[in-house]
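For reference, the structure discussed in these notes is given below.
In this view, the complex is presented without one of its protein chains, the others remaining in place.
The block that comes next holds chain A.
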Amino acid sequence: MDSGTVLTRAGTPLRMRNSMKQVFTRPESLKDVQTHFCPGCHHGSIHRLVAEAMDEFDIRSKTIGVASVGCSVFLYGYFDIDVIEAPHGRAPAVATGAKRSRDDRIVFTYQGDGDLAAIGTSEIIHAANRGEDITVIFVNNTTYGMTGGQMAPTTMVGQKTSTSPYGRNQAKDGYPIRMAELLAQLEGVAFSARVAVNSPKNVMQAKKMIKTAFRYQVEGRGFSFIEALAACPTNWGMKPLAANERVGSEMIPYFPLGVYRNTANL
């Protein structure tokens, strides 16, 4: 993109007068396209932070992304990188095969909470336990977004979804799983942190953490994991602002932000 162009929130370039200073540009690792995400969806912000980390380490041309099945399945449509689309839940195993066969590449997965914390628990736990030198971006929006808002393993107790119409009942459905803490117990994990993108402060912190996660891999230090709390206004039946607020009022108290494992103190 030339230096006289800037993106609006909707992604359409605006011509600027030369005297104006450019303060907000699209990361090079992202394509200049509109996303299919609903208004207020946090997938877009998280995509952007991942792309910024890739730009900062200048690794776009050597990165292989592994897309999961969920609302983020179109990873290849937004990131300007080579992508493998994995079966539902299997992204960490696919990434393992890719990284082991091309160990000079940066390999990351991008997975939802249904994908990673339900059907894919075996693959994530064992990739983490083997200490695969990959980065996992885990987007926890407490629901199955793509399939229409069914209950996920991360759905909050009492939360109504299309398959928990009376609210999640811990006696029958169990409790929401805290993946960042769970994986931090494994010796194979080098870095595990939980972030959110619901406020400017949290976005700045999330940016830093995602960068650290990639730094682990760039320096060949092993498995790094980011859990990003996210809003799904559409399936929560909320307006974007209210959904954004729910991340702070309901999710963060149960899913505390922070670093749970940081073996190299990066």
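In this section, contacts are C-beta pairs under 8 Å (C-beta built on N, C-alpha and C of every residue); 3 or more make two chains touch, one makes a residue touch a chain; residues count from 1.
Keep this in mind: contacts and distances are computed from a predicted model.
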Candidate names "RNA polymerase sigma-70 factor (ECF subfamily)", "3-methyl-2-oxobutanoate dehydrogenase subunit VorB", "ATP-binding cassette domain-containing protein" or "NADP-reducing hydrogenase subunit HndC"; UniProt protein name, chain not shown: "3-methyl-2-oxobutanoate dehydrogenase subunit VorB"
Hidden-chain contact residue, picked from the options A:G97, A:G131, A:G167 or A:P240: A:G97
Candidates A:L30, A:V50 or A:I64 - the one touching the absent chain: A:I64
Chain A, residues in touch with the chain not shown (by the definition above): 60-64, 66-67, 73, 76, 80-87, 90, 93-102, 105-106, 122-123, 125-126, 130
